[in-house]
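Excluded from the complex is one protein chain; the other protein chains are retained at their positions.
This part shows chain A:
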Amino acid sequence: MEKTPENASQAAPLKLFGSWASSYTHRVQLALRLKGLEFEYAEEDLGSKSNELLRHNPVYKKVPVLVHGGRALPESVIILQYLDDAWPETRPLLPADAFDRALARFWCHFADDKLGPAVGAVFASMGEDQEAAVRQVHENLALIEAELRDGAFKGRRFFGGDEVGLLDVVLGCGSYWLAVFEEVTGVRLVDADAFPLFHAWLRDFEALDEVRETIPAVDRLLEYARGVRHMLLGLAGAGAAAASAAAAAPAEAPAAPAPAPAADIAVDI
């Protein structure tokens, strides 16, 4: 078969730079698996990033970065849309309808700009600050629950419809932290009575084969989360405002000489 530019680029190798505990990395791994695309994976030590990663993502210096045929793509939501653009005939992640696509993008931004930082704030705080952060998380979950109940996603098993799509991948890879954080902080975040549809969606999402292949074992996540919380609360003793600001502001480096994972874990949802 003659190689059109599209075919040639589809055949080019894929390499994903990521971190095992990063939900942003999981988004890309899951998307690649859903699309049946083979890729090489390179685990990054976020405390000591490789020259290759820094070369591929000079602006943010973060994972995940997907390198396709030598060309680098940073930012998980951008990578996921790229996969649809570059492999349009393979299991689309975005909905077909333009208005639905706009909704999916809107809620992806909500997940990253509102819900993620709110969950991170719960994890990084204690006492009254934490109570305020929990209320924020509940307000955000209530908005999503409302869309599942009466709004844009009414009657759907997944946000993408009968099958998972972009928004499922974005919300789902991160939502597993909710249970982990609940265990570590002792705070209830996703009450099955208060958020029945969200709870049901998450359960169905986590039961999928590709998702089980992608998300690390709960005990590994718990151990990791306990370590980070311990460190964050240690920082909180030294300067609560700085610690929670660092944890809640994903774009900024942590205030103390903490490894970058502290910032990553805080935003993961």
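What we mean here is this: contacts are C-beta pairs under 8 Å (C-beta built on N, C-alpha and C of every residue); 3 or more make two chains touch, one makes a residue touch a chain; residues count from 1.
Just so it is clear, contacts and distances are computed from a predicted model.
In the listed set "Phospholipid:diacylglycerol acyltransferase 2", "DNA replication licensing factor MCM4", "Glutathione S-transferase" or "Dolichyl-phosphate-mannose--protein mannosyltransferase", the entry agreeing with the UniProt name of the missing subunit chain is "Glutathione S-transferase".
Screening A:P74, A:G116 or A:G165 against the full complex identifies A:P74 as the residue touching the chain left out. Although one chain is not drawn, the whole complex shows that of A:L37, A:L143 or A:L222 it is A:L143 that touches it. Even with one chain removed from view, chain A keeps its contact list with that chain: residues 9, 59, 68, 71, 73-75, 78-79, 81-82, 85-86, 98-99, 101-102, 105-106, 109-110, 143.
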